[in-house]
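All protein chains but one are shown at their positions in the complex.
Letters A, B and C name the chains as they come in the text, with residue numbers starting at 1 for each one.
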Amino acid sequence: MIHVLTTGGTIDKIYFDANSDFEIGDSLLPELLAEANIHDGYSLRELLRKDSLEMTDEDREMIAAAVSQTSANRVLITHGTDTMAETAQALKSIAGKTIVLFGAMQPARMRRSDAVFNLGFAWAAVSLLPEGVYIAMNGEVFEAGAVRKNLKAKRFERA
Amino acid sequence: MIHVLTTGGTIDKIYFDANSDFEIGDSLLPELLAEANIHDGYSLRELLRKDSLEMTDEDREMIAAAVSQTSANRVLITHGTDTMAETAQALKSIAGKTIVLFGAMQPARMRRSDAVFNLGFAWAAVSLLPEGVYIAMNGEVFEAGAVRKNLKAKRFERA
Amino acid sequence: MIHVLTTGGTIDKIYFDANSDFEIGDSLLPELLAEANIHDGYSLRELLRKDSLEMTDEDREMIAAAVSQTSANRVLITHGTDTMAETAQALKSIAGKTIVLFGAMQPARMRRSDAVFNLGFAWAAVSLLPEGVYIAMNGEVFEAGAVRKNLKAKRFERA
Partner (left out) sequence: MIHVLTTGGTIDKIYFDANSDFEIGDSLLPELLAEANIHDGYSLRELLRKDSLEMTDEDREMIAAAVSQTSANRVLITHGTDTMAETAQALKSIAGKTIVLFGAMQPARMRRSDAVFNLGFAWAAVSLLPEGVYIAMNGEVFEAGAVRKNLKAKRFERA
C-alpha cells in the first residue's frame, strides 16, 4: 500500500482567469493514476496547498507527522520543487519507511508537462527503493541530504 | 486572406517555473492552425504581449494602426478577455474591414481549454461576417459597443 | 437553438486494445462544448455510429428524416469525411434550415487533432450562414453539391 501526501507545488497548479493568476487546485493525481489503470493499492491525503517557497518549518513538521502517522511503509509526497531538498532533509530522521518526494516543473494540467512521467517514475521508485528518504526528479533518484535544485539548469542534481 | 494580430492575453500564457508564474509566450496560433490543416491563406503579426488589464490607450491606437495598415480586409485579433470590449469599441471607426477579437479563459497550452474551439469559431466568424467589429467568445458573436464581459459568470454577454 | 446530430466518423473514434482496433465511441462533443463554456443553447442526438464508407442510402434517408423532424432551424451534423459530400448532396432538398456537416481527420481523443478547431468553426458557420446545406472543413465553408474530398491532399476543396 502506497500512501500519497499532496502538499502543493507547480504540479497541481490551475490557471484562474479571475486573478490572471494561478493557484494550487485539487490534486490531479487520482485522475492521472486512474488513466494509468491504477485504481487501488494506495491512499491519498491532501495535506497542504503551498508553493514550496512559502513552506515553513511548521509545515515541514506537519508533513513529518503525517508520514510518521501512516501505517503504510511506502510514502509518496508531491511537493514544490524550489524547497523539495529542504523538506527531504527534514524527513531523514523517520525510520522504517521508503519516502519519495517528487513534483513537476510544469503543471500536470498543461498539454506538455513532466508531471505524468515523474508520477510514474516516483511510483516505481517508492515501490522498489529500500528504507530512506529520496527525491525522484528528471528521471533520477537522489538521496535526501545529497541533492539540490540547480535553478539555472532547471533540474535536480547530486550535491 | 486573413490577417492575424496577436496582442497577448490568457490564450498565449506559458508557465514559468523560475517565477512560479504564468507569462505570455510565443503565440501558439500557428501550431494550432497547422493541427487544423490550415497552412496558408493567412498572415500573422505579433503586436504585443500584454495582459489586457495592462492595455493603455496607446496600445489600442497601435492595434488600430496595425488593423488599418494591413491590406487584408479580414482581421483576427487575439486579446485578453478583461478589456476586450474596450479595444473592440476603440476599433469601431475603422471602415471596410471585418474585424473579430477573441481570446480564451484558459491558456491554449492547457490540456483543457476553450482556446482551440474559440480559434475555430473566430476563424469562421471573420470569414463570414460583414464589415464591422465583433467579439467572438463562448460560442457567440457580439457587436462591438454592445458587449461586456460578465466577470462573475466568466462569459461575454450582450450589453 | 442548434440541433446536433452525430453519425460517427473519425472524429469520435476510440482505440480498443482488445481488438487492436478502433471503434466509434460515445460522442465527445458534449465534453468538448463544455470545455468551450457552452452548456446550453443546443440539443444533441446520437443517430449512428458509422464509418462513412459504410453509409448506405437508407442511412442518408434516416439522417434527412432526423433533420426534417427537429424544430431547430440550425442543424450541425458530425460525419465521416470519406462520404460527407454525398450525404450533404442528399440533404439539399431540405428547405428552411441551415445545415452544416463537419468531421475530423484525426479523432477528437488524440492529443493533436483538427476536431476541436473544426467544431468551433462549424459552430460559428451554422450560426451565421443562411439557409442551405454546407460542409465546414479545413477552415473553409463549401456548398453542398460543389465540394469533394481530395484524398491525396487530405482536405476538402471546391468541385
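Definition applied: a contact is a pair of C-beta atoms (placed from the backbone, for glycine too) under 8 Å apart; a residue touches a chain by one contact, two chains touch by 3 or more.
Computed from a prediction, not measured in an experiment: that's the story for all the values here.
Student: Taking the complete complex into account, tell me which visible chains touch the one left out.
Tutor: By the stated touch criterion, the chain not on view contacts A, C.
Student: I'm checking contacts with the chain that's been left out. Which of C:81, C:98, C:118 or C:138 qualifies?
Tutor: With C:81, C:98, C:118 or C:138 as choices, the missing chain is touched by C:81.
Student: Can you say which of A:11, A:24, A:55 or A:122 touches the chain missing from this structure?
Tutor: Missing-chain contact among the listed residues: A:122.
Student: For subunit C, which residues lie in contact with the unshown chain of the complex?
Tutor: Its contact residues with the unshown chain are 10, 13, 15, 17-18, 20-22, 51, 53, 81-82, 105-107, 109-112, 151, 154.
Student: Given the full complex, what residues of subunit A touch the hidden partner chain?
Tutor: 32-33, 35-38, 41, 105, 112-114, 116-125, 127-129, 136, 138-141, 154-155
Simple rule for what comes next: only the chains that are shown with their structure count from here on.
Student: Steps needed, at minimum, to get from subunit A to subunit C via touching chains?
Tutor: 2
Student: Quick one: which chain's Cα centre is the longest way from subunit C's?
Tutor: So the farthest one, by centre of C-alpha atoms, is A.
Student: Max contacts between which two chains?
Tutor: B-C
Student: Same or different: do the copies subunit A and subunit B touch each other through matching residue numbers, with over half of them shared?
Tutor: Over half shared, hence same.
Student: In subunit B, which residues are in touch with two or more of the other chains?
Tutor: Each of 105, 112, 154 in subunit B touches at least two other chains.
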